[in-house]
Every structure is written in structure tokens, then in C-alpha cells.
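There's a structure below that I have some questions on.
Complex shown without one protein chain; remaining protein chains in place.
Order of writing sets the labels: A, B and C. Residues in every chain begin at 1.
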Amino acid sequence: MKNISLTTKKRAAGLISATLIAGLLLTGCSSSQPSKPAETAGSGDKIKVGILHSLSGTMAISEVSVKDAEMMAIEEINASGGVLGKKIEPIVEDGASNWPNFAEKAKKLLQQDKVATVFGGWTSASRKAMLPVFEENNGLLWYPVQYEGMEASPNIFYSGAAPNQQIVPAVEWLFKNKGKKFFLLGSDYVFPRTANKIIKAQLKALGGETVAEEYTPLGHTDYSTIVNKIKASKPDVVFNTLNGDSNVAFFKQLKDAGITSKDLTTLSVSVAEEEVRGIGADNMKGQLVSWNYYQTTDTPENKEFVKKYKAKYGADRVTDDPIEAAYDQVYLWAAAVKKAGTTDVDKVKEAAKGIEFKAPEGLVKIEGENQHLWKPVRIGEVTADGLIKEIWSTDKTVKPDPFLKSYDWAKGLSN
Amino acid sequence: MDSILQNLTVSFDGFKAVNNVNTGIKQGEIRFFIGPNGAGKTTLLDAICGRVKPQSGQVVFSGNVDVTKYSEHEIVNLGIGRKFQVPSVFTNMTVYENMELAVVKDRSIFSAMFHKLKKEQVERIEDILVTIGLYEKRFNTPLALSHGEKQWLEIGMLLAQEPKLMLLDEPVAGMGRSETDKTGELLTKIAQNCTIIVVEHDMEFVRDYASKVTVLHEGAILDEGSVYDVQNNQKVIDVYLGRSGEADA
Amino acid sequence: MQTYILQIFNGISVSSILVLAALGLAITFGLMKVINMAHGEFIMIGAYVTYLMQNLFVAYLDKSLFGLYFILAIPAAFMVSGLIGFVLEGTVIRHLYNRPLDSILATWGVSLVLQQLARTIFGAPNVDVKSPGWLDGGLVISQGLQLPYKRLFIIALVIACIIGMFVLLYKSKTGRRIRAVMQNREMAESMGINTRRVDAYTFAVGSGLAGIAGCALTLLGSIGSTLGTNYIVDTFMVVVLGGVGTLLGTAAGGLLIGTANTTLEFFTNTSLGKVLVFILIIAFLQWRPKGLFNISSRAIDE
Partner (left out) sequence: MPNLKAMKAKEKLVFSIIVLVLVLAPLFLTDFRVNLLGKFIAYAILAMGLDLIWGFTGILSLGHGVFFGLGAYSMAMYLKLEAAHGRLPDFMSWSGLEALPWFWKPFTNSAFALLMAILVPTVLAFFVGFLTFKNRIRGVYFSILSQALSIIFVVLFVGQQAYTGGTNGLTNYKTILGFSLSNSSTKLTLYYISIGLLILTYALCNFLVKRRIGRILVAIRDGENRVRFSGYNPTTYKIFVYCLSAALAGLAGAIYVPQVGIISPAEMGIVPSIEMIIWVAIGGRGTLIGAVIGAIFVNGLKSGISESFPDVWSYFIGFTFIVVVLFMPNGVVGLVKKIVGNLVSRRLKSLS
């Protein structure tokens, strides 16, 4: 393009900057998208709440159905008149399996949409990423997944299990019934590492033995070597904290190596009904898991819950612990709001203390001092039809103890 | 000072493209390497300018330096310039900027960032541009140049490097008569302060401008001498006739 | 003792998977200097085809025939992936010849789309492929030392594919064409070879091979939209390490990386093993930038 006249040069500049400003406005405009920023969550005839899970990326595998459960709960509550006479309006965001993105979307929900509360997260990483955002903006996050403990943020309610409501009882039970030699296998991130730290301390106290501790990167696909190591070290139990896809590869390849639940006990804490479907029931038949809830859990609330869930999302769908916890936490929040008579975070937190809810897993209660739930603990066995049948459970609900204060062997774990 | 090739041998996985070549080129000489296709002419140039490492032998330059020890850009900085068969100039720059890159002596990053061209360098570029007849087109990109002009630009860039020895691979390939002659005159002018080695098929061009001719055949020297001598050498004739006059291809 | 025997076997088995995944890539890369970042997604497609084939059997055929589905799934996976590859070549790839860097980028865009497509069609959660009964269990060498049939099968499959490719490339008319184009596109064109067609077919074959790999992978791991991403980089390493466009190189590269991976993983741990392998690859390329086996060329900008 030779000798362009000056005017056209200007136009080019104009055009380019136009495209840019368009981009900026697009960012800007979407700010006025859901509602005027000025308006707060309580005002109007709607209460805005955020739902923030990974709808794309690797974690979508697990988080999509959790979102579904929360949406279902919201619909039910709205159907029965909503809270404080207002309908709940969910604003769904995609965490995209990317931690900074979780932080960004959380910021957006709190600052931009001024939501009353957020239900979200799955991985510990995503929770850790959101935590400062919620504390900074004094927001409210409900986190539905069992996790490694050692945390009690004033701005987070933990509706999943604390370590002493899943891992610790499981280890005790295994030690009593299966043997002393543990092989610890986990994906390489914070939950397995912390969980195994707890397990090692507990085993030491019990007089058991950790024969090996192995971590594989997230998304690792070949477990032949790990299986070989397991064979070589001859453990009584493999305590499995693998996450997501890796479980599929591990259990398929374990079975191929000629190791079944008869030869070796494995207990998994990140494998629920949803995951079993991906792994294949025949690959996992007879293996153990530890949770607070199973689709087969025998309570009237659960029969109702499973029926509604399948009716809504299809008969082929299954319910599991995180799904149930996600469903519960929406009701718990609603109850707290009702009690407080407002959506104001501090008042809701205050009101939430001691609130009870007849959940599918049984009666759960919010523990005021650390905002976790009192939960029953259940050890289950994977059945041929891909469901899990309970083989042992605590007679009453267990008090949440994220820092394991009530266990002397855990001294020095939490600092 | 002369340039000497001492039993130079280049081989590609066993095949000897250049086989034990010995010859000396005098200062200011215009030496032509001729021979049928695959005789190893281009490979010989490659060996001199460092594009291929000879298997054995030396290329002694300006008295005592064995250039085979150096890498391409170092050899250039020793004063050996190379022009490739297909004209390769930078099409995303103007003719002038092409020259600019060539004329600079200090080719370090620092100078490339902070030094502007010296006055005499600018003048030199303009002189050369005039010599090669591209002064008017100096602000165009080479895309706008004819094939011949591209060839000249590349020769011009070589000139700007002020080499002591210039290697030209078929400089007049694809040129018309008039262009060819122009190129020839250009070479004679250049030869005043620079030795030139040319690989060429165009026998007429060779006849007109060669001071000495080396005939290569299957990597080895077949004959060497004045154009007249070699043309009347029976062996040479056989080789060419055997190759059905590929010489003028 | 037997632990080490098993470990050697594991090495070979992992290698075989890598080779299978990389074969197609090696060919397309060798032929058209196009780096296909969507190669992993063709693996994924192969896996989903297997899944569909299984469902087909479950739905319409008698249980006794179920074991056969896998046999049929292999050619089906090859066909479908190949076809999609053919289409992709005709629409996108053909614009990218001699633009290898751009090809990386464009095909990456393709892989994004294909992944999202899979998510839309099959949903986000993983799907389960029940491996056929005749592949369960394994060859028992001695007490506690058992070589899984699945892995043996995959090794056999890889050997079959390599032989197949060898025959195709070196014993058939088409193969001669392909190699001609590989070595010198212009020359081949001038000799009246329809390079456009050769490209299209070769790319289809390459994609098809990826499909077979995906089919085999259903035996070992999870089947989901991100399946391919777990393999893509490793396969690149195999191709680069082996040297572009040589079957032998690809096989050797795969064997090297596979065994190195398992061995290092065995003696250190998985993460460290992975890191070490990649460091070794980088170091090796410093020494042989063109890989183990490469066709030495004299082109000016090689």
C-alpha cells in the first residue's frame, strides 16, 4: 500500500482503535448485564445467588452434576415460595477448571452481581483460590466437597466431610478389619498429600505401617509401574486418594494385573457413584469407599431425593455424596436466611449456627465454631451394578473437627 | 594475496561431491568453474563459504587462514562473500535497507541497536546503488524488481560487504544478453579490488570475462587454463559431448 | 526378580502405546511438514467410536456376541477417524503446507472445537467402555507374574500397524507415490503425481491410525473429551526423537521414551520420572537436532 493520504492513515487509526474500544465496552457492558451494580442482593423481589463450578475443562467431569443438584434445590425452594417471600435467582459462572479463573469469577459474583451467597468449588485448589476473595469482600461461600481440613474460613461453610468424618474413621476401620500395612496412592496435589500426612500420623499411633507413598500427576494414564510397586511392597490395604480420570486407569490396570478386591483391599475417598460409572462397575466390584452418603442410603428423604433427581436429569444419572452435599447446602443456607430474616452475610452466619436439616444422608447440623457439618460416616462397597452398598456406619453423626484437635496423635499436624 | 584450495574433498554419506581439488586463485582474478551438472561446482563454493564442512583438505585464504575452521558468518567477516544461485534478498525491506544490512562492518547487537550508519557508509551504499542501477528504486521492496535487478541487488549487497573474495553461483542465469553483458562489466569493475570465483554454464559469458577457467568433472579437476585451451582439450570436449551439450543449459 | 521382568514388560507395553499414538503423527508430519495438534482428538474420536460400537452391540445384539464388538471397533475407529481426517485435510490442513508453525496453531484451534463437540455430544462425564471378555485376565508366567492380555494385544496391534504401514509405504504403488512426495514435492508434481490426492489420503491414514490408538486406549484408561490431551505432547516427543518421517525412527523413539519413562518412574517417582525423561529428550535433541534417524537433506533452509 503505497503513498496513503494522511486522512486515510487517520481512518486506519480510527478503525483499529474502534475495534479495541468495542472490546473494552464488551468488557464494560457485561458489567451492566445481570443488574445494576448499585442494587444489593436482598432488594427487589429476587435474591441473587452465585453458582460457580467448572462447566468446562478437566473438572467438568465431576462438577457439572454438582451444579445440577444445586439448581434443583433452588427450583424446589422457589416452587415452595422461595425465601423471605422472594424467589432465588441463580447466576451460573464457569470456573473452567482453572484456579485463577475461580478467583476472578468469584470476584465478579460478589462485586459485580452482589450475590447473597455463592455455592461452588470442587478441588481444594479452587477453594483456596476463592477463599481470599470471599474474606476480602465478606462474601459467603458454600463448599460441597470432602476435603483435607486444616481450614475454617469465617466466610466459608463446608458441607462436605472434614478428615475426621471420612479419612480417620476409614483408616481406623481398615486397621481393625483389613490389616496393618498401608500403601498410600494419590494424585499429586494438596488433598492427597495432606490426607496422607494425617493417615501416616494416625497409623503411627495405631502401630500400623506405611509401606509406600506414591503420587502421580493429575491426568496420569499409565499405572502399570505403580501396580508393580504395589505388588512388590505387598500391602494389606491401598488407600487411594487419586482424583478423576486417573482412577479409571488405575482400577482397569489393577484388574488386568490380576489383582481383584479378593487379593487386595483398596479404599478410595474420591470415588463416588458418578466416578464408578466412568471406571466401570466390573473393574471396581468389591472395592471399598468412604463417604457420608450413598445413593442406596436408606432414608425416606433420600428415596425422595433420588426420585426427583432422576426424574429431572434422566434415569441413567446417579446421585452421590458431593451431589447430595451440594443439594443440602442450598437448603441450609435458605434455612439460615429464613431464621436471620435477611441475606446480610454476618447475620446469616450468626443464624446458621446449629441449624439442622433432614438431609438424604440423615439429620445434619451446622457446627457453629468451624462452620462444618455434623455428618454420619459410612464405609461402602462397590456392587456389580455400579452402586455402593453400605457395609459399616457410625451410629450417630460425627462432630466436624477440621484441625483434628480432639486427636492427640494429630498434634503438630495443623500448626 | 591469493586463495588456495588444498586437496579439498567433500562427501555426502560416502559420495564424493568434491574430490581432492587443488588450485590457486590469484588476487584480482576472475576464475570460472565450469562443468556439467553434478560436477561439484556449487558444492565447491559451499565448502569455501562454510556451508558444508569438507571431509578433508584446506581452503587457505589471505596467506595463512584456513577458512574451513570457521563458521559461515565468521568466514564472511574474513572477507569472503557468497551469492547464491537463486537470488535471495530480503523482500520485507526496501532495497536501501537491504544494502544497509550488508554495508555495516560492526555486526554486533549493540551496534545494531545504537549505531547509526556513518556518512561514508551511506555514500558507499549510494555509489553501489548507482553502479548497479537501482538508485531510483532504492525505496521499493525487492518484490518490485525484475529477476536481473534482484541478481544485481544481491551482487550489490556483496559489494557493500567489501569482500576480498567473491563467490558467485550462476550470476547471469535467466538474464537476457544485455543484462548479461551489464553483469559482466560489473564483474570486471569489481575485480579491480577483489578476487572473484564464478560458477557458470553460459559459455559465451565465460569466454567474454574469464581470466582463467577450471573444468570440473565428477568432483575432480579435469582441466585448467585459458578459455581457449580448455575448449580445445579433447577430454573436456568428450565430457561435454558425452553429456549432450548440457554446458549451455 | 519377577518385579523387574514385569517392569521390562511394562516398559515395552507403554512404548507400544506411545508408538501406536505417534505412528499417524509421524506420517503426516513426515509427508507434509504439518504438525497436527488435533492428533490427540483423533485418538479421542477412535475411543468414542469404540464406545458407540459397544452400545450398538448391547442394544441390538445377543450377549454372546458382545466379545466381537472390539474386533469390529478397530476398523470402524480407523474409518471414522480417517474420514474426519480426510475432511479436515480438505478444509483446513491443505492451506497450511510449508507453514508448519501456523499449522500448529490452526490445528490447535481444531482440537478445541473437537473437544467441545465431544462434550456437547457425549456430555462432560467420562463414559465406560467394557472391555471384551476374551481380553480379561492375563498370561500367567509364574505365581504372581501375569502379563495382561490387553497389553499383549496392544503390542500385537502395534506390530500389525507398523507392518501394515511398511507394506503400504514400501510395497505398494500408493506408497511409492507417498514417499516420492515426502522426498521431493516439486519433483513428484512434475512427474505427474497428484500430490493433492496423496496428501489427502496420507492424512486420512494418519488420522485413522490415531483412531486405532484411541480404540486400544479404551482398554487401559478413561474415555472422555480430554483423552487426547494426555497423549499429544508425548507423541510429539516420540516423533521428534525418532526423526521425522521414518517408521523405524518412530518405533525406536517410542521404545526409548516408553522404557525410560517406566524405568525412571520405578526408581524415582512418577513426577520426577516424567521430568527426567523430558530433560533427557531436550538434552538428546541438542546432540542430534534431527532425531535418531533422519533423511539427510541438502535443501537450503533445512
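Operating definition for what follows: a residue touches a chain if its C-beta (ideal position, glycine included) is under 8 Å from a C-beta of that chain, and two chains touch if they have at least 3 such contacts.
Just so it is clear, the model here is predicted, and its values are computed rather than measured.
Taking every chain of the complex into account, the absent chain touches A, B, C. Touch with the chain that is not drawn comes from one residue among A:Lys108, A:Lys252 or A:Lys349, which is A:Lys108. Residue C:Ile282 is the one among C:Ile71, C:Leu139, C:Met187 or C:Ile282 that touches the chain missing from this view. Note on the undisplayed chain: of the listed residues C:Leu31, C:Ala106, C:Ile155 or C:Leu256, the one touching it is C:Ala106. Touching the omitted chain from chain C are residues 33, 35, 92, 95-96, 100-102, 104-106, 108-113, 115-116, 119-120, 233, 236-237, 240, 271-272, 274-275, 278-279, 281-282, 285-287, 289-290, 300-301.
Taking the complete complex into account, residues 1-5, 8-13, 15-17, 19-21, 23-24, 26-31, 33, 37, 55-56, 92-94, 96, 98-100, 103-104, 107-108, 111-112, 123-125, 128-129, 131-133, 136-137, 148, 150, 188-190, 193-194, 197, 215, 217-218, 414-415 of chain A touch the chain not shown. Although one chain is not drawn, its touching partners on chain B can still be listed: residues 49, 51, 71-73, 76-77, 81-82, 84, 88-94, 97, 100-102, 104, 107-109, 111-115, 139-141, 157, 161.
Definition applied: only the chains that are shown with their structure count from here on.
The count of contacting C-beta pairs peaks for the chain pair A-C. The most distant chain from chain B, with centres taken as the mean of CA atoms, is A. Inter-chain centre distance (chain A to chain B, centres taken as mean C-alpha positions): 72 Å. Centre-to-centre separation between chain A and chain C, using Cα means, comes to 35 Å.
Multi-chain contact residues of chain A (touching two or more other chains) are absent. Within the complex formed with chain C, the residues of chain A that make contact are 55-58, 60-62, 64-65, 188, 214-217, 219-222, 224-226, 228-229, 231-232, 245, 247-249, 252-253, 255-258, 274, 277-280, 282.
Touching chain A in their complex are the following residues of chain C: 3, 6-7, 10, 13-14, 17, 116, 119, 123-131, 136-138, 140, 144, 146, 148-151, 217, 219-224, 226, 229-231, 261-262, 265-266, 269-271, 274.
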